Every structure is written in structure tokens, then in C-alpha cells.
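Partial view: only certain chains, each at its native spot in the assembly.
Here the chain labels run A and B in written order, and each chain numbers its own residues starting at 1.
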Amino acid sequence: MDDLVKAVLAFRDERDWKQFHHPKDLAISITLEAAELLEHFQWKHPGEVEAFLAKEENRRRLEKEMADILILLVSMADAVGVDLLQAARVKLRENAAKYPVDRAKGSARKYDELVS
Amino acid sequence: MDDLVKAVLAFRDERDWKQFHHPKDLAISITLEAAELLEHFQWKHPGEVEAFLAKEENRRRLEKEMADILILLVSMADAVGVDLLQAARVKLRENAAKYPVDRAKGSARKYDELVS
């Protein structure tokens, strides 16, 4: 991950693109790339998703969209001054508190709708 | 990153949530979390964004949304069978080819609109 962060920032700085990396515009771009990822699943029912994923070339397409999102997240973390990995670790601990294993196991309910 | 991947998958499996992690639903959730990140910038002009980012508590909020996206990306990479870091490295090389330094430097144009 450290190497990726370095590579992403080097890519940006070689092109003098930091000037364009306003956090609002990065947030827009992350949303747009997420929509491109979602677009691959548009109108597809579960059987069609399975058939789609069975093809190597389609997994390569998804991979590219997911890579775009990660690259933009790394750029935004730098622009905003956030440690992305550390933030994910902390958030995962918070999620663990919101969704205790004994109550959340096998349930897709939101934390405020969990039954005890 | 390896540790994060392990922690994310352990979190999921302790709760028996793999059954809910259909790639289409993960793609929906990534889009929704991206929208929550973007929502912090809604209606804000540049000066207001700056004032917003100057507050530690707001950076903590953004950090949580970014963490949610990363956690979902890691979950999706597992569900689809993709190596996220490797995909980002490959995509960065492709972007470098699409945006050569000498033509892309200081320009926000799309690769197919770059002037030589």
C-alpha cells in the first residue's frame, strides 16, 4: 500500500495535477467511478451476474473500475490529510461494536434494527 | 493492506455475511458510500470547503466515509476474485500511457482531448 501511495502521488506530481485535486472534485470523481462499476450490473438478474463474472475479460473490466476508485481514494486521502489504512482499521473496530457477532450473525439488518 | 484484507474478511465471516455480499449489492453500496462522501461537499463553494476541512472533526467524518468505501472495495475484490493492489498498480501504468507527462502536464483534459 505504501508503494501504491507513492506511485499515485508521483503520477500526480509528474503531471502537475495537484492543482486540480480539490477534495470536492475528487469526491465527485469517486462517485462517478463507483457508478461506472455499478453500471456493469445494470438490469442484470443474479443468473446474468454469475455468467458475466464467469468471463475473465469481465473480471478485468471490474478490476479496472475498482482500481480507479482506489487510486482516487489515495489521492483524496493525501489532499485531505488522512491515513486511509489507519482510518479503515478504526472504522472496522467501530463496525464491530455496532454489529456484535451474537446479534448480527446471519442478519442483513442495519445496526439500529438488530434484534437482541 | 494484507492485514486490512484479513481483518475485513474475518469481520464478514464471523457474522456469516458472505451470503449477502453479492457483487451487484456491493457495487450499489460502494456507490452509496461515495455519495455520502460527496454529500459533505454539497452546495459548498471553495472557501466553505476550506473552512470545513480546517476542522479536525470534519476530517474525521470524511475519513470514516473513505474507510467505508475502502472496506467495501476489499470485500468486493474478494467476492469477485480480484487482487485490488495489483489492479491499482496495473491501472496506474495504463493511465501513465494514456497521459504522457509531456502532453498531460498541467492540463485537466481527458486523454482523448490532449493536445500534442
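As a working rule, a contact is a pair of C-beta atoms (placed from the backbone, for glycine too) under 8 Å apart; a residue touches a chain by one contact, two chains touch by 3 or more.
Quick caveat, the model's predicted, so the values are computed rather than measured.
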| item | value |
| --- | --- |
| Per this structure file, total copies of the shared sequence (2 shown) | 4 |
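By definition in this document, only the chains that are shown with their structure count from here on.
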| item | value |
| --- | --- |
| Copy-to-copy rotation for subunit A and subunit B - C-alpha atoms, rounded to a multiple of 5° | 180 |
| Parts of subunit B lying in touch with subunit A, wherever the complex brings them together | 1, 4, 7-8, 11, 14-17, 19-20, 22-24, 27-28, 30-31, 33-35, 37-38, 40-41, 44, 46, 49, 53, 59, 62-64, 66-71, 73-74, 76-77, 80-82, 84-85, 87-92, 94-96, 99, 101, 104-108 |
